[in-house]
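All protein chains but one are shown in place.
Let's turn to chain A:
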Amino acid sequence: MNVPGLFHFAFLLRGVQTPSWTRWILRKQQLSLPSVPLLQAERKNSLKLLELREAELEEQFVRGDGPGGQATNKTNNCVVLKHIPSGIVVKCHQTRSVEKNRKIAREILQEKVDLFYKGEDSDVFKEKKASEKQKQEKKRRAKENLERKKLFKEMQQLDKE
């Protein structure tokens, strides 16, 4: 039987200290300039999260050991991002764009790292708790409404008899 062609390419572990990384941070700062409104919307500003330092991150792409660039047409744009100090790893393949996946991976990782170090003090935790409470409230109210309606109908029946 043929060797399963599941992995036609190898993972490339890339260190972070390449110029392309500093540029990424710089780009991120510049993209939040108020004078350029059409760029990617700012993430939820209401959450105060621990900043991630690029030097503490390790990123992996599945791009193969081939020449890359024009010579390759691979569609796997999955990004694997690791926060070295905590060991937390995030895998992102939510979009078909490498740059977007890198951005989303950082957002998810930032939330996880914040949760890791701050626990219940984390804004992420508090927000989740608040939304769960809201959900439960809604359920409770809906249930009450249903019971009230049921009771009303029963009483109507009794009146008819």
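Going forward, a residue touches a chain if its C-beta (ideal position, glycine included) is under 8 Å from a C-beta of that chain, and two chains touch if they have at least 3 such contacts; residues count from 1.
Keep this in mind: contacts and distances are computed from a predicted model.
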Candidate names "Exosome complex component like", "NADH dehydrogenase [ubiquinone] 1 alpha subcomplex subunit 6", "peptide chain release factor N(5)-glutamine methyltransferase" or "glutathione transferase"; UniProt protein name, chain not shown: "peptide chain release factor N(5)-glutamine methyltransferase"
Options A:53, A:74 or A:149, residue touching the unrepresented chain: A:74
For chain A, residues in touch with the removed chain: 1-2, 4-6, 8, 12, 14-15, 18-20, 23-24, 26-27, 30, 33, 35-40, 59, 61, 63, 67-77, 92-100, 102
